[in-house]
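My structure is below; once you've seen it, I'll send some questions.
Every protein chain but one is kept in place in this view of the complex.
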Amino acid sequence: MAERVVVTGLGIVSALGAGVDATFRSLINGESGVGDVVHLDTAHDEFPVGEVAMSNQEMAQLLGVGYPSDGLRTVLLGIMAAREAVASAGLTADDVGRSAFISGTTVGGMDNTERHFSDAYDSGAESGSSPELAYNDCGCSTRLIAEATGDFLMMTTTSTACSSAANAIILGANMIKAGVVDIAVVGGSEALTRFHLNGFNTLMILDRERCRPFDRDRTGINLGEGAAYIVLESERSAKSRGADVLAALTGYANSCDAFHQTASSENGEGAYLAMCKAMDMAGLTPGDIDYVNAHGTGTPNNDATELAAMRRIWNDSLPCFSSTKAFTGHTTSASGSIEAVICVLSLIHDFMPENIGWVNPIAEGAVPVTGAAARRRVRNVINNSFGFGGNDSTLIFSK
Amino acid sequence: MAERCFVDSLAQISCQKPLCDEWFDTPCFYTDRYVRSVEPDVKGIISASEARRMSRILKRAVCTSVSALRASSVDMPDAVITGTGAGCMENSEKFLVDLGRFGEQCLKPTLFMQSTHNTISSLIAIMMKCHGYNNTYSHKGISFDSALFDAWLQIRSGMIGNALVGSHDEVTPFMELVMRRTHPDCRFVTEASVSAVLTRSRGENTVCEVEDVKLLHKPDISALADLFEEDRDRVLMLGVNGSESNDAPYMSLLDGLRYRPLVLRYRNLFGDCFSASALGFYASCRILERESVPAFMHLPGAEHVSAGPESVTLVNHSDGIDWSIVRLKRVASCGG
Partner (left out) sequence: MDNLILQLKQQIIEALNLEDLTPADIDAEAPLFGEGLGLDSIDALELIVLLEREYGIRLSNPAEGKEIFRSVASIASYVADNRKK
């Protein structure tokens, strides 16, 4: 019988604040972190973003890290969240030494690269130009985050756009079930960059107002940034350490929509398969799901196709669902783990965050959680993360 | 982990002649520092309308993927898992150049869309309409090894029956700049595209078995020596490339062993990039399949490996920090 995989630690930083407590308070109080851009140096100040309310210098000072990490925002955010997760799980140095670290990112050091690119590129290789381009790749960020957190047994980096962190969580769980490790610190980190802010703008899917997921009049995404890690552990290991078990990761799946690089198929095939397979693994029926934390980006395409996929499973009896992206912005590669933390909080505190900004339904009866955070018993939660390229992943957390 | 894991087929595009194994008998040797891949003829694999939007790395990835699948017994893989250390750099670079030239306007969506690392893996799935598990790993020089680890783990755990695993990296002006800074003594930098079909069951065309895949972060070198006790009768395929900084960790490992192993190399032939270990894997599989070792893969002055090793252990490190150990075994000696 495969090991049961449980969650023993959480760490998070986003536009909602630094840490699990700040995040929970913002969610309960309906306080969105989406607003004007402050720290990213961009000409596009017309787009609201979910920015972390700290400069790089502030974070570097708080964390006590120097060069090169102090100029790499994805790394700084990651260290903040990873340290909190490790501490909250009560992992000793020995525990970390036998743990895996798996982190998801797509931008990596691009925030730093784009600041130095023109100078370095134009002056060419022979002039002894700036070393900054060497910190661009994804693996570099993961190494720096991990090494500032502890001495891990092994590490790697997932990079599947908006489902990166969810896929990091899936690999960690598979490793624990196979007995390769007992503990895995898993999640993702992504900082805002001009590269992807402008990239999303070329696709014309950014909203100039705060996003309205699942609303009839939604027009697009607010980008966000942040990092979150959860500590996954075999139940046996958690018991022998006397660790607090916050939730269980009872099911998960990764399916590809295989339709288009940036759009999802009309019937949400990848999303449908991911949710079904995850429920199969968890041994749950659709009726057992109390809450779906939807991917819900606010684009006309995603929300319609995600809803279509949900209809295929639940017909007219949709469970409570909401997107928290109007709270945090779309945190891209980190969204899978940021929203995993939100799902675990949902289980711990028996609440479901509201889908803020929602006014009109897309389709008859498709009403997300509105008004205020719904307080009721939550036993099983689905967390959806659907990335570009149809990389669709679903995680199920249970009490 | 009750199941076994076999290599069903492989394909490569590199600085050697692509999509074949002429390199085994008639290799090409280069003196240039940066060498691009020999591009294959994509007719019959990619249509003109598909090709127009693909950068070179994407075309190569599709080529090796389709070639590996065509040579395998698998019609539709259960999983497509890809490694890439730097991703689609050509597109990223063009976007960055445009950002510098035009500022934050008039930028091209296709460049952005095709710049994310998972473009490769998802493009393959889109072309094949494959709804299976799809993942991309980007962790420097163990990107391929991570993708292989994921596939191997899932196959051996019985979660999937087969997988298309690949790794792809390219040389661009940006990458040249990075390599000069990070690996100044690396004299032979190339591109790589390798795809392999792994299966749970052994078939007529099985190439070899993947017994074990381990990833380690900053392992203690003496502890590694303990790990290699079981490799006494195996050939070690090392990622040495003739540069001091890269080769020193391998030499420390060899010095720490309690026996003198038989060793081989492949980067003198295939060069270096983040996906180089995929070519080491490719070469090792072919050695086991053909039961023969090309002369130029021996280290200078080292003892020659007899024809047809029973098993090969690939040892790879990325900056001496992240390591991978992959154990491959010849099929004839697999039994059952």
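Some observations on this one:
Order of writing sets the labels: A and B. Residues in every chain begin at 1.
Please note the rule applied: a contact is a pair of C-beta atoms (placed from the backbone, for glycine too) under 8 Å apart; a residue touches a chain by one contact, two chains touch by 3 or more.
Predicted model only: the values in this text are computed from it and were never measured.
Here the missing chain is touched by one residue of A:262, A:332, A:346 or A:391, and it is A:262. From the options B:4, B:17, B:36 or B:108, the residue with contact to the unseen chain in the full assembly is B:108.
Hidden from this view is one chain, which touches subunit A at 202-204, 261-263. For subunit B, the residues touching the chain absent from view are 48-49, 51-53, 102, 105-110, 113.
Rule of thumb we're sticking to: only the chains that are shown with their structure count from here on.
On subunit B, the positions that touch subunit A within their shared complex are 1, 80, 84-87, 92, 95-97, 99-100, 103-104, 107-109, 112-119, 121-123, 125-126, 128-140, 142-143, 146, 149-150, 153-154, 156-157, 159, 173-174, 176-178, 180-182, 214-218, 274, 318, 321-322.
On subunit A, the positions that touch subunit B within their shared complex are 42-44, 101, 106, 108, 113-114, 117-118, 120-121, 124-125, 129, 131, 133-134, 136-140, 142-143, 146, 151-161, 167, 171, 174-175, 177-180, 194-196, 198-203, 254-262, 269-270, 273, 387-391.
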